[in-house]
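Can you keep this structure in mind? I'll have questions shortly.
With one protein chain withheld, the remaining protein chains of the complex are depicted in position.
Right after this comes subunit A.
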């Protein structure tokens, strides 16, 4: 995706640049060709124009020489060198006339100037004699004609301009009548003086044209040049071709390239730089975009992950809550069972007490002291039973709310154990207690009533759950570290599966169905023992019997501190 996008942009940019370059080159080429064409055409126009101007100029130039001084014409013999020098130099210098001829009223050549110098005696050359004579004759004929019927045209405006070959040189010749300004010169119409000027095209004239056309290398060629566009036809006055003005044509595109190349290349370079810059910028932007896109995708995936995680977490929490709910329901069920059991447990001793009391009231036969004593004993046992149960329930309640505080005092643990056994012996006359008590430290610090409860619970359980097995074994041992007290019965025993949960509040083993019990006794035992830093273990075999073992660390039992539960 990354590659695709970048190459796409690059492709577009490269195409644009190529197109621009092609366009530029195309324009350059077109411009070169066209501009060359235009240039050459312009040059040709200039040259043509220049030539025409040169042709048209002669009569005008001659305007300035028509008003010759009378003195010059009149005193044609006297000081003529000074005046003639002036005129000759003047026409040559200012107007570029190569030759100037003056014919008098009798068509006789008065003066002839060549290249600014006076030719004395004046004479017509071999190359131009015929032409000059013919030209003078033509003017004369016009003048004569005019004299016959005078026209509107002013004398001064009569001029004949010719492009002719003199020798093998192309020339522009113009003839016109001149009039002396002096009134002294009485000239008959038709008898005016005639001046002829000659400019050779292949000389100064061409130079002038080139100068004005801003051309270099303009020259006269009798035949056609190579490039049609770099030549101008010079035609003679009667329509024929004299030759061509030729100049070196522009090399295709050269001039343009010469002028435009730096700018063009600069522009192209600028364009390419700009495009490249833009391209790079776009490329970078596209990369950034792609990056962002990637990040977004990553983030989106991450989001999905996060959502999945959260969902899983919520699931877990829900499962946890479900479990807790189930546990709560179970506890509630157990509690209800406990309440039912507890009320049953209270009802039984109450029933015993009530029955014994009724017997005392109703007995018709046995009212002896022994009988009363016996019944009283039954009543008292039942009371003890109820009190124990009550204490157990209260202790359990306090343990649950954390209110138990062990009140430790110094005492004889073994003696407490023995007392509990004795008490139970009185309650269950069917059972036989076998005490196997080795010496344990006399003075230990423990909570007397709590440990009484522990022993009472275990011993009464042993009795309760072995209705058909009268032997109960109580054992006490001690080493340097631990005091061990074990209470065993050979009663109904328990399933192995019940043992781990046995010490949970309200829990009753399956084998105990039918035997009344609240299920809180063992929980109390465990908590009290653990508050003393010890542990309680149970082993049991279904149908064979059960043994509970309490292990108490002596170190704990020797310390002096009060421990808060």
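Everything that follows uses one rule, which is that contacts are C-beta pairs under 8 Å (C-beta built on N, C-alpha and C of every residue); 3 or more make two chains touch, one makes a residue touch a chain; residues count from 1.
Everything below uses one rule, namely that contacts and distances are computed from a predicted model.
J.: Which listed name, "Beta sliding clamp", "Chemotaxis protein CheY", "Electron transfer flavoprotein subunit alpha/FixB family protein" or "Aspartyl/glutamyl-tRNA(Asn/Gln) amidotransferase subunit C", is the one UniProt assigns to the chain that has been left out?
T.: "Chemotaxis protein CheY"
J.: Consider the whole complex, including the chain that is not shown, and state which of A:378, A:406 or A:476 touches that chain.
T.: The single option touching the absent chain is A:378.
J.: Of A:115, A:291, A:354 or A:422, which residue touches the hidden chain?
T.: Within the whole complex, the residue contacting the unshown chain is A:354.
J.: Name, in rising order, the residues on subunit A that touch the hidden chain in the full complex.
T.: Where subunit A meets the chain not shown: residues 343-344, 347-348, 350-356, 358-359, 362-365, 378, 381-382, 430, 467, 513-516.
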